[in-house]
Each structure stands twice: as structure tokens, then as C-alpha cells.
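A single protein chain has been removed from this complex, and every other one stays in its place.
Our next item is subunit A:
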Amino acid sequence: MASRKDGAVAEIEKKIIEAFEVFDHECNKTVDVREIGSIVRSLGCFPTEAELHELLAKVEEEEPTGYINLEKFLPVMTKVLLDRSYQPIPEDVLLHAFEVSLKRIFIKTKCLFCLSGEPFTEEEMEDMLSTALDPETNTVRYRDYISMMIVDET
């Protein structure tokens, strides 16, 4: 039993190291702090921005250098994956979320997304709308949009 668990941990660590290395341009086991979000999310987690900041606080150096070391990142991220923190949102909850915000005020939801606790940047807003918006009706076909986002999951 114990060895199987160790095997699982080792496998998780290998996965984290791989994802980390994809963003490690200088091949010196560091990544730009701004890429941590991408790394964490591509490992299957759904942290809010607030949760991401918490994580960063744990892995940053005492004097923030703008870079995160693999040494510090690995144990923290391993725990995140083992504890299954930052779980994905089930599809029906997401659908409901769209219905709540979109049904009434989507186009004006631009405000909503920018005023919310975790505001979208101008860029994110444009990106999202350009893929989600149906140019003919100027509305979001959110069911299709959700399917597209969810299909991407493995």
C-alpha cells in the first residue's frame, strides 16, 4: 500500500516538473511569477485569483525576485494536487452561473466582469467576447460556449 502511494506521489511530482519546465525558458528551474497561474491551471486546478495569490505567497522568495523556484513550488503544488484543492466547477453550476448573469444583463455584464471581485482585464474581456459572441445576433450562445470550454478537459 505504502509503495503504491509513493508511486502516486512520484508520478504527481513528475507531472508538475514537466509542466513547470514547459515555462522554464532559461532551463534553470525558475519561471516568471506571472506564469504560475498558467502552470497551476494547466495541471487541472481552478483557483480563484485570491487563491492564486495565497499560493504565490507560499512559493515566493522572502524578497520577491519576479521568479519562482521549482524547489519551493514542487512541494506546495504536490500538496495542492494530493488534497484536490481548487476543484473544477461542475458543468451544471457553470450553466446556472451563465443563466443568472447572462439572461438578464450579459452585454452589460461587461461591467459585471470588470467590477467583480476578480476583474477581467480589458484584454481578457475582448478575448472572451470575441470567441463567445455570435456576431450575427450579438449575443452569447452560452451553451455552445460552455461545451467548447468543457470539451477541452481530458
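Convention: a contact is a pair of C-beta atoms (placed from the backbone, for glycine too) under 8 Å apart; a residue touches a chain by one contact, two chains touch by 3 or more; residues count from 1.
Heads up, the rule we're going with is that contacts and distances are computed from a predicted model.
For the omitted chain of this complex, the UniProt record lists the protein as "Serine/threonine-protein phosphatase with EF-hands", which is one of "Two-component response regulator", "Sodium/hydrogen exchanger", "Serine/threonine-protein phosphatase with EF-hands" or "Proteasome subunit alpha type". From the options A:6, A:54, A:71 or A:118, the residue with contact to the unseen chain in the full assembly is A:118. For subunit A, the residues touching the absent chain in the complete assembly are 7, 10-11, 14-15, 18-19, 21-23, 25-28, 37-42, 45-48, 88-89, 93-94, 96-98, 100-101, 104-105, 109, 112-113, 115-118, 120, 124, 127-128, 130-131, 148-149, 152, 154.
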